[in-house]
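One protein chain omitted, others in place.
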Amino acid sequence: MICEKTKLALQTLFPKAAPTASDVTIDTDAREKDKKKKIEPRQNGLVERDYAIHGYHLDAQVAAGQIIEAVTILDEAEFFIEAITGVDWIKDNQLEVVYDFCRYDFDLCRVVIRTRLDRNAAEVPTITDIYAGANWHERETHEFFGIKFLGHPNLIPLLLPEDADFHPLLKDFKA
Amino acid sequence: MVAYFSEIFYGLISLFQGMAITFKEFIKPPVTVSYPYETLPMCDRFRGHVELIENEDGKANCVVCGLCARACPSGCITLAGVKPEGEKKKVLTKYILDFTRCSLCGSCVESCNFNALEFSKEYNLASRRKEDFIFDLLGRLEDRNR
Amino acid sequence: MAILGLYNNLNTYLIIGALLFAMGIYGIVARRTFIAMLIAAEMILAGAALNFMAFNRFTAPDPTTGQIFTLFIMAIAAAEAAIGLSIVIAIYRQYNSIDAEDVVELKG
Amino acid sequence: MRLTLFNVVAAVIIAIAFAAVNAAYLVWAERRGAARIQRRPGPNINGPFGLLQPPLDGIKLMAKQLTIPGGADKVLFIAAPVLAMFPAIMSFVTIPFSENIVAKNMNVGVLMIFAFAALGSTSLLFAGWSSRNKYAMMASIRAVSQTVAYEIPMLITTITVVMIAGSMDLMEIVHQQSGSFLHWNIFPLLGKSHNILMPLSFLIFFTCTLAETNRSPFDLGEAESELVAGFHTEYGSMGFGLFFMAEYANIVIGSCMTTILFLGGWGCPFGLFPGVWWFILKLYLLIATFIWIRWTFPRTTIYGLLNLSWKILIPLSLFNLLLTAGLLKVF
Amino acid sequence: MSSPIELQSDETFILNVGPQHPATHGVLRVKMEMNGEYIVEAETVIGYIHRMHEKMGELKTYPQYLMNLSRMDYLGALGYSHGHVLVVEKAAGIEVPERAEYIRAIMVELNRVASHLFWFGAFVMDLGGFSPLMYALQDREHILDMLEAVTGSRLTYCYFRYGGLYNDVDDQFIESARKFIPRMRKSLKKYHTLVTGNIIFRKRLEGVAPLSKETCRKYGASSAVARGSGINFDVRKNEPYSVYPEFDFDVPVYHGCDSLARYNVRMDEIEQSLRIIEQGLDKLPGGPIMPKKKPKIIKPPVGDYYQAVETARGSFGVRLVSDGGKTPYRLKLRSPTYSNMHLFDESCRGMLISDALAFMGSLDLVIPEIDR
Partner (left out) sequence: MNQNIASHPELFSVEGLVGVVFLILIAITLTGGIIACNSNRVVRAVAGLIVCFVGVAGLYFFLNSPFISMMQILIYVGAIAVTIAFAVMLAAPEEKKKFGPTGPLEGPFAFATAALLAGGFSLLALNTDWPVRQKINDGSVEEIGIRLLTEHSMVFELISIVLLIAILGALVIARREE
């Protein structure tokens, strides 16, 4: 139920249908696809995933500028923030920020919002104004990946020493 | 006013109930084991550091396949062996366990296909020197047989 | 060893009382902070009370009057300390200082 | 007065010894008691039943270096533990352990104990202030405000007993309770009081004793989960040892007072053995209760503590005072 | 109770609670700006025992990483391993035999009881009562003995394997577990009389540290922290995994929003866990504990997988990003206490320090799990 509603709400983010976003595909292909094929960076859009395989329902990749908009939609639907993290796609020269959301509800719906950023200019607006709990998660993502969260009130390393200037979860980090 | 007095009353009762419980515990015998003077037997599956298993003639079962060293998440194990002339199996010459890094996960024992490793029951391990925890298992095996 | 018999002498107590009183006066004049002045004031009261007690012991016709007077002095001292200290704290809140020199606005 | 001064000096020396032995062996008793409540053996290695543990601990404490934190007010820092010990020992002077065993019976004995208790609370203040440690400072403010708050119901309750006895002389108060144990002040029936609320009064007094001695559940001054070690955070060595001794000496004094005021002092219900032993028996039973309570209850908070004092203990003790006064007038 | 008060900036001072402080149960530091006993502003500083488990996950192969999960939370280690093996099994498509799943559930619940018992003792000790800790430890020792007899270790178990278990349980374990349940129920009764009913204890917790539903949602709180605020959220029920749908148990929810509600939730959870263990022992099927066919080297296909489980401390999530290799491409561990602790800064404003530390205790912190 809530999944459908959220899907419709999130679809408004992609007005001019990108190829994958126009008709939301049920993605079960991860297993069958040829493993040799080079994985292309995904296009922005909304994908409905098979919960049994992936463990979440909706997967929306948005542009960095749309993050606030997307998160606001989830906030209005009373989602809680599960985590924020990053993935370093070094081959594509991109960094990905992943936001996990879920609901305190028996009508289960896990939503993943993700955005791809340029590896050299990784900047994304903060969502601490919407979810106060994003504060630490964003700090952590910042220190591990070097992703800047614009407008974050206190973007200093959290788990690493306060003067750490390295980003250990980047793939090219060597201790 | 009634609430005031009933709170005092039930509060006092709850306090006395608590004291009754601790008094009951007071007259029961202690349950602890005074450790250095008495010890409990270790259970069969206790996972201490690993030891080599010997075969009938007191030699290690190990065939120096190196699976344990590869399975170890922390790289604690270094081993070496030679293949003497005319023998089928390699013979172990060195088996060093760096216990300072071991997390007692048991991957090495699990990965061993030759019944060459087992968990010891040793838990009294304390020292001020790091070197005391770099175990030469082959040497220990020989010591045991001596 | 006349010095050991001093405790039985009225003048000893009177002189100690006078000394306490004088120390109190010195403190009030010389010290700068209100709390120190308050301490000095307490000492003046103690000096006075000691005199009352001494006279009560050695000269008074009625052995309780002096003691009762001392009791009253203690009560007054307590009241004085309470009021004085609350003023000190109020001043501290206002001026962030308990130094009498800093609180110049009081001069009107 | 002149002849008794020797008594007093001797008594002070005996009191110091008594306080020290008590402190040492009450620690042992406390540890053993706590262990039994928690179903452990407790200290049992050194000597039979671990009885050598306290002197060994004492030697260890004395052998330690006395460290004074930088920035601390040295004079006050050293003076504070002494100031804690001094009133505790002085209070022993006036406590009658039996008909004959009393160093200096004063006609204002009750008052003297309260006066010295008040003196003791200043040592906490100075200890906290001079350590230059925020935890110690907060703890000492807590401890003193608690002591001040609980002095009021304690004094009021004491006045009730003093009114019944018509004297502030501790001996006199015990004499008035002599007879069968139904004459004790805690029992309202045969004694002089006729006040059926006297057991409540006893409870109030006992609670206040707990609070005055900074014992659990009122041990806010040394709430280790909040304020580390409270006002003696910075003290080590014998400074800590003196605070420790003073704490236990205060417990002994508080229990003595409870015994004298409510439990008939050395009065014995059956007369099996001399009075002083009855006194000691009652005293140590009370101390055992102190220990028992400490290992049973969680700690209160500062507002819970003040609420208890102002909202419950003071009104009840005032009511009790008025009731007793009325009953004394009527009968 | 604790009410926010008007504050003047010049009357405050900074109090450093931690990194070594008896109430923080580990290496945690809270920088508190205090006005007397009231907290004006608090800033939690974490990361003192950060070990970069996530990077280790990228460097180690899947089986090698198994041990790390139990090092995250040393009190409820099995729950974390459970989450990790579940996500890898899901990704790699490994079937788990039913017996293994049942044993996993029993073990996780036993571990949860052990964790809650320790928390109970430590929490009461935070409030100044020492004996309950010792009683709780007695019961916990029984659980640890049982777990040790099966898994071989007492604290940081490495018991779950992809597809099954390290070794099977024996009759002795089942017998002792059956004996343990009535014993634990009796102990729970004792705890309720000794602690829960105690007036001092109730006065310290009732109405202290209110936490609204909204705050919980904004911070992503889970476990008893959320359930004490009237949120009916338990991953075992809301997002059933493993064999949990087979069990009949309730999720305790309290609407008090205070520390007492959080305490009550955990105490009731012990009872519910006992019910699950009881049913698990009854229903325990026979059969193998490892699947017949299992890939020798685990290489999950390319993709992005998520699995949440309910550990003793709340909703623990593992996000596995695989590139089809022998090691994960990215392994994110979403630790529940991290979110629960984050609440503290905002919620403790205006509280008395003693209340704030009781609040901290009611959050059930395990620092290595926050710092990872």
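As written, the chains take the letters A, B, C, D and E, and residue 1 is the first residue of each chain.
By our rule, contacts are C-beta pairs under 8 Å (C-beta built on N, C-alpha and C of every residue); 3 or more make two chains touch, one makes a residue touch a chain.
Just so it is clear, the structure is predicted and the values come from calculations on it, not from any experiment.
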item	value
Among D:44, D:98 or D:122, residue touching the chain not depicted	D:122
Which of D:14, D:51, D:68 or D:111 contacts the chain that the document leaves out	D:111
Chain D, residues in touch with the chain not shown (by the definition above)	1-3, 5-6, 73, 75-76, 79, 106-108, 111-112, 114-119, 121-122, 125-126, 129-130, 137, 141, 144, 148, 151, 168
Missing-chain contacts mapped onto chain C	1-27, 29-33, 35-36, 38-40, 42-43, 46, 49-50, 53-65, 67-68, 70-72, 74-83, 85-90, 92-93, 98-99, 101
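FYI, only the chains that are shown with their structure count from here on.
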item	value
Each chain counted as touching chain A and chain E at once	none
Farthest chain relative to chain A (centres taken as mean CA coordinates)	C
Farthest chain relative to chain E (centres taken as mean CA coordinates)	C
Chain pair with more C-beta contacts, B-D versus B-E	B-E
Chain D and chain E, separation of their C-alpha mean positions in angstrom	43
Per-residue multi-chain contacts in chain E, two or more chains	131, 135, 138, 194-195, 198, 200
Overlap residues in chain B, where contacts from two or more other chains coincide	12, 15, 18, 21-22, 25, 31
Of all residues in chain D, those that touch chain B in their complex	33, 35-41, 44, 203, 292-293, 295-297, 312
Of all residues in chain E, those that touch chain D in their complex	1, 13, 15, 21-23, 34, 37, 124-131, 134-135, 138, 194-195, 198, 200-201, 203-204, 352-355, 357
In the complex with chain E, residue positions of chain B that touch it	7, 10-12, 14-15, 17-18, 21-22, 25, 31, 43-47, 71-73, 103-107, 110, 119
